[in-house]
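In what follows, a structure is listed as structure tokens, so that the remarks can point back to it.
Excluded from the complex is one protein chain; the other protein chains are retained at their positions.
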Amino acid sequence: MPASLRDRRLLLPLLLAPGVGYLLLFFGGPLAAAFIGSLRLEDGSFTLTWYIRIFTRPSMLRGLGTSIYYGVAPVIVSLLVSVPLSLAIRRHFPGRKLFSGLYKLPLAVPGIIVGLMIIVVFERGGFIDRAVAPLGFGLPKLVRDDWGVGVILASVWKQIPFMTLIITSAFAAIPEDIRSASRTLGASRLTTFLRVEVPLAMPGITAAVLLTFIGSMGSYAIPDIVGPPTARPLSVLMVAEFNQGRFPQVFAMGMVLSAFAVAVLVAYYSLTSRIGDAHGRGDAR
Amino acid sequence: MTSIAYPATGLTSPRKRRFTREDRLPVAIGLYVSLFLAIALPLGLMFLWSIADGWPPPHVLPQSYTTARWAGVLGDDGLLRAALNSILIAIVVTFATAVIALPTAWAMARFPFRLKRAVEIFILAPIIIPGIVVAVGIGQVFLALGLAYSVAGVILVQIVGTLPLMIRLMTAALETIPDDLIHAARSLGANTLGIVRHIVLPLAVPGLLAGGLMSFVGSFEEFDKSFIVGAPVVETLPIKLYMYLDPYSMQLPLASIVSFLLLLPALIVFVIAGRVLRDDLMAAGMGKI
Partner (left out) sequence: MSMLEITDITKDYGASRALHPVSLCVEQGEFVTILGPSGCGKSSLLRIVMGISEQSGGEIRLAGKRIDMLPPERRDIAMVFQSYALFPHMTVEQNLRFGLRMKNVPKAEQQTRIAHALDICTLSGLTSRMPRQLSGGQQQRVALARAIVMQPNLLLFDEPLSNLDAKLRDTLRHELVALHRRIGATSVYVTHDQAEAMAMSDRIVVMNAGRVIEIGTPLELYRSPKQAFTAGFLGQTNLLAVTASGRRAQLPWGQTVDLATEAIGPARISVRPESIGIHPDDPRTRDTGLSAPATVTGVSFMGASALYTVSIGDTLLKVSHAGGDALIEPGRTVALTFPSRLPVLEDRGEDRGREDGGHAAEAA
């Protein structure tokens, strides 16, 4: 039916236009403009100085390092908690269903509020500090301290439910028959877990790790509220420069952060394409 | 192969091989205690701050309580305006996102085309690129266009954040409509408008609901982009909260109150959505830092 085919060719761009068009206009465009802007001096000539500054100026270099630190450190801590947690949730225990709903609550809490929570609980003069005071010692500086413990705690608080969620789904997607098959071939529960389940859940686990890394590396509100003023990540530095109107520098910093995010994603896609669809034709349905 | 009459290895004496009920109880207790300490405790403390009439150290619990602050919320113009802004913006953003997303989701769900993967990635990009980067990129453009410091500007910039998820959720919902349904409708005489009204929209409702809830909550709680584009002229609740947490003029009681105001719709939606949505969709939507 030629008429409808013609329709289709016209129809498709028309349908895609609102969504894709909007994003091109309000996201792609500004981002491209920012990229270009990061490479220009005031007089319009091409320059890399804004990028060079990031990697040479001590404050900015420290900012980059802090961004990466705020990306990596919480993820490691979260993994250490999420993996055992998702394994614990798999088994039956009293109140399991309720728990499975409750542990996801932090997902609904925006970052600023988590910052407030950290302050209320961990800050000097906060709850824990006062609670242990009668025992004769005070809480070490955990908020706005040099190690950014407050930032890590806040990030971890939000990340653990997210990671647990994804990791649990990854394990749950493995067909039960594959576990049974492994057992019938002589593998114990532990061996089955290590040799069969973990490799098959890897794409999901990797996705969780990478997404949370990108998220906490680029986060602004939490480091700004509970992070030390002496070690501000690029995201916070960016806003300071923005408020001063030094846009090219801001753009360069933004591009660096984005480059990290994109690189991480590319790594993820290339890693996981090797395993392919883990649950795919293995059961030929 | 002849069957081995007796197996060579370990048919040892039978032994118990799985956890008994009793083992599970300490696990359950441990998990619930951790949950309480991690979630209920901070929230409870925040609540105490909101009703405490001064809470100086070294007291572990407030000595006197007052509801004056909560009552005072109604009289605080700035706070009321911020709340109104948040609600208004969230409603407009949700509606606009749905309208923009629907045709695009339909295209993604029903048409195979060559650049589909690229488009998928592009649609996902606003979530991958750190929010603050998106914010400053758009912020500068809006400054130049005069859209900064306006409610319209905040709405426009927030839609960038809500569109990706809405498109994905709706695509998933629309993908489930079998082609045959539409063919059957056409054979019964329905034209395109009729099909949209009677088949597509009703079947897209689950995706619309899920996306709508996510968008509303997402917009209500959105900070990075609204802050860059709107503050200090346009204030939303998250921006107000941010200001109460300024290290030099921290106001914990007010901050706590605003936090609860912020959390309320999110938690309601969360509870409703928890029953309706699949876990992976939730994770994609709620995983904000």
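We call the chains A and B, going by the order they appear; numbering starts again at 1 in every chain.
Everything below uses one rule, namely that a contact is a pair of C-beta atoms (placed from the backbone, for glycine too) under 8 Å apart; a residue touches a chain by one contact, two chains touch by 3 or more.
All figures in this text were calculated on a predicted structure; none of them were measured in a lab.
Peer 1: Which listed residue, A:Ile113, A:Val196 or A:Leu237, touches the chain dropped from view?
Peer 2: Of the candidates A:Ile113, A:Val196 or A:Leu237, A:Val196 is in touch with the missing chain.
Peer 1: Out of A:Ser78, A:Thr164, A:Ser182 or A:Ser219, which is the one that touches the chain we can't see?
Peer 2: Selected residue, touching the omitted chain: A:Ser182.
Peer 1: Considering the entire assembly, which residues of subunit A contact the chain that has been omitted?
Peer 2: Touch with the absent chain occurs at residues 175, 177-178, 180-189, 191, 195-196, 199-200, 275-285.
Definition applied: only the chains that are shown with their structure count from here on.
Peer 1: Can you name the residues of subunit B that touch subunit A in the complex?
Peer 2: 19, 24-25, 27-28, 31-32, 35, 38-39, 41-43, 45-46, 49, 57-60, 99-101, 103-108, 111, 113, 119, 122-123, 125-126, 128-134, 136-141, 156-157, 159-160, 163-164, 167, 217, 221, 223-224, 228, 238, 241-242, 245, 247, 250, 252, 255-256, 259, 262-263, 266-267, 269-270, 274, 279-280, 282-283, 286-289
Peer 1: Contact residues on subunit A for subunit B in the complex?
Peer 2: Answer in residue numbers: 8, 12, 14-20, 22-23, 26-31, 33-34, 37, 85, 88, 91-96, 99, 101-113, 115-117, 119-121, 125, 127, 129-131, 133-134, 144, 155, 157-159, 162, 165-166, 168-169, 211-212, 214-222, 225, 235, 238-239, 242, 247, 250-251, 254-255, 257-258, 261-262, 265.
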